[in-house]
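This structure is in structure tokens; I'll ask about it shortly.
As you look at this complex, bear in mind that one protein chain is not there, while each of the others sits in place.
Now for chain A:
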């Protein structure tokens, strides 16, 4: 249970990090919080030739909150995002989902952007990035570019990024008006990887009727997916909408796998249960806002 040998660099800027990544080639890997990467090394599931530690790069540890959304720097720890009241005001899913990321000691070190770049389909923040329609900023030797979530996730632990690249931040768009969110997950032990999880957004119209319902799930597909469940409940008054019908629809849209922790059928059942539960919660939050207008 010791990491295999590697070379180590801790550059002082993104440009220097890109230089090292370019010089060291495909075997080089960026190290941020390391809370997913170091276990992979300890179990010898990954063997990078070089770790490029970005923890000493200044300017990557900020959370920039604006009316349009929240931009989270690459070195922002889950614990910092969880405590950020301004960010939660603009996009409540950030605090709701980070609260379910592992344990406090892991959240003190692990980064939100790192967990997105790690592209684990059981990750909380990959699901939230997808559901909110977010994106990441990728620095390459040729310059910086915004990459949308659909173009980022390729497979389990696999992104579309190749060659020298550093994800410098992630952008989570703001929650739209008259909308509510909820997040829930089921894990075998508190803080463990979720057997299934759901992040949802419910949006209402001015007459408190359901306008749009979207959901994203954890540990269900190979990559984060967003499912539109609006057809099950659209146009219904928020107080009488049939959230169980939306849950039933969700069960028909997902295609989970069986593994050691749960069968595909059990995961599909959980998708229905968690969808119904979280939608009711999100709808109540949205309804309270419309009443207040």
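The definition used in the following text is that a residue touches a chain if its C-beta (ideal position, glycine included) is under 8 Å from a C-beta of that chain, and two chains touch if they have at least 3 such contacts; residues count from 1.
We take it that contacts and distances are computed from a predicted model.
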item: Protein name as given in UniProt for the chain not displayed, "Putative alpha-E superfamily protein", "Carbon-monoxide dehydrogenase small subunit", "Multidrug ABC transporter substrate-binding protein" or "Fe-S cluster assembly protein SufB"; value: "Carbon-monoxide dehydrogenase small subunit"
item: Touching the absent chain when the full complex is considered, from A:59, A:156, A:176 or A:191; value: A:191
item: Residue ranges of chain A at the interface with the undisplayed chain; value: 1-12, 16-17, 19-20, 24, 34-35, 38-39, 41-43, 50-51, 53, 55, 79, 102-106, 108-109, 190-191
